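Quick one: structure below, then a few questions.
In this view, the complex is presented without one of its protein chains, the others remaining in place.
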Amino acid sequence: MTPHAGPDVRAGAVHPWTVRVYWEDTDAGGIVYYANYLKFFERARTEWLRTLGLQQQALRQTSGGMFVVGEAQVRYLQPARLDDLLRIETRITALGRATVTLEQKAHRQDPDGLTLLCEGRVRIGWVQGPSLRPARLPEAVVRALGTAADMEQESR
Amino acid sequence: MTPHAGPDVRAGAVHPWTVRVYWEDTDAGGIVYYANYLKFFERARTEWLRTLGLQQQALRQTSGGMFVVGEAQVRYLQPARLDDLLRIETRITALGRATVTLEQKAHRQDPDGLTLLCEGRVRIGWVQGPSLRPARLPEAVVRALGTAADMEQESR
Amino acid sequence: MTPHAGPDVRAGAVHPWTVRVYWEDTDAGGIVYYANYLKFFERARTEWLRTLGLQQQALRQTSGGMFVVGEAQVRYLQPARLDDLLRIETRITALGRATVTLEQKAHRQDPDGLTLLCEGRVRIGWVQGPSLRPARLPEAVVRALGTAADMEQESR
Partner (left out) sequence: MTPHAGPDVRAGAVHPWTVRVYWEDTDAGGIVYYANYLKFFERARTEWLRTLGLQQQALRQTSGGMFVVGEAQVRYLQPARLDDLLRIETRITALGRATVTLEQKAHRQDPDGLTLLCEGRVRIGWVQGPSLRPARLPEAVVRALGTAADMEQESR
């Protein structure tokens, strides 16, 4: 299996999360600085994981491991500005033994609808211990993610 | 009048706002990086201003001016950690013709109560136009802040 | 022409730039937060542009336009830690009428050599005026980039 979902992978449900654009997010161009979408995406992933019962601080204390990002791809379509309300969508598209791949989108949430601003794909792995050596996802994590994704787990 | 509230200033009501600590907020010490409390404070001020009907992006377009911070004082009492839920309190303590002074506090919001982590005082001024020259607060702003503060406006 | 360099594109020379990892760059995992490599990359691009005689603040004042990132792809291979010295390499791989594509790498700079930590590809476009409408790169920019890249400019 490739880290990115093939056509036969039934992707998980979309998890929506909302955030406002504050001064800190913008730059002198008057728009959200490009790296900050990765912050929005990470916050949304954290909240998505929490809906699955996974709290990363607790996970780390019990398992000694943590998620790390292995790859991120982002396309910037339209700029966001101060005070915009953004809807960040997170959707699992592939689950392997050692990695999870997510599709994430940032929309501007206007009274009359959504405008897609930015979309990305993020592949996340698991590392163990102080050495941060790559490792298989803990069973509990796989179970939680697999359930959420409502898709067959694939070996990788 | 000094920029900081004297004893006879009836301070405004506390505006509460909640935020979670994400990975981006922490540093290798395992705690929230000290500068990031100023981000939390600014977000909370933005939401507080919105409850008063003041939207900064719109203000800037209509008035050509914006708020800038003139002074910030922060005391760090206890560290916040990943996944902590923080309650940021904002309270106006003085309102002059050209500046607003706020008291802001960050508490950790535990099931059994609040723990004060960090408290600050922020003095904010107004600047006008591309030159960013200091100026009096616009009338609409003073009115909104004055109402919220439920306190007598003082000349400065 | 695709936005990414084809095999016949003679890529530009590598521009090196060095930066230390500070507390702000790290997270509670003890490593550099994934979004912050995009900050390092952007700083390195700024310094690379300056070596070509392009200063972005001045460019904006004279041309009314600015660069914006259209796409970013990042692979994270090894983590960076507090106090690490990073060597950020920037290399132009494609130049179109409206976009520039760069390859960027972050190495840890140890006494005994370099270790590749992170590599990315960033496609940058140009936007004009307050509307931020996509536009062709200004002639002066194309000339500076084309010279630096020592490659034939391709239409796109």
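Should a chain be cited, it is by its letter among A, B and C, assigned in written order, with residues numbered from 1 in that chain.
The rule is simple: a residue touches a chain if its C-beta (ideal position, glycine included) is under 8 Å from a C-beta of that chain, and two chains touch if they have at least 3 such contacts.
Please read these numbers as outputs of a predicted model, since none were measured by experiment.
> Touched by the hidden chain, which of the shown chains?
Across the whole assembly, the hidden chain touches A, B, C.
> With the missing chain put back, one of B:14, B:74, B:98 or B:114 would touch it. Which one?
Reading the full complex, the residue touching the unseen chain is B:74.
> Among A:26, A:73 or A:101, choose the residue that contacts the chain missing from this document, as touch is defined above.
Residue touching the chain left out of view: A:26.
> Touching the absent chain: which residues on subunit A qualify?
Here the touching residues of subunit A are 23-24, 26-31, 33, 35, 81-82.
> What is the set of subunit C residues that contact the non-displayed chain in the whole complex?
Subunit C touches the chain not shown through residues 20, 22-24, 39, 42-43, 46-47, 55-58, 81-83.
> Could you list which residues of subunit B touch the chain missing from the display?
Touch set of subunit B with respect to the missing chain: 28-31, 34-36, 38-39, 42, 57, 66, 68-76, 79, 132.
FYI, only the chains that are shown with their structure count from here on.
> Could you classify the subunit B-subunit C contact as same or different, where same means more than half of all interface residue numbers appear on both copies?
same
> Taking each chain's centre as its mean C-alpha position, how far apart are subunit A and subunit C in Å?
About 24 Å, centre to centre.
> In whole angstrom, what separates the CA-based centres of subunit B and subunit C?
36
> Give me the residue numbers in subunit C that touch at least two other chains, ranges are fine.
Where subunit C meets two or more other chains at a single residue, that happens at 28-31, 35.
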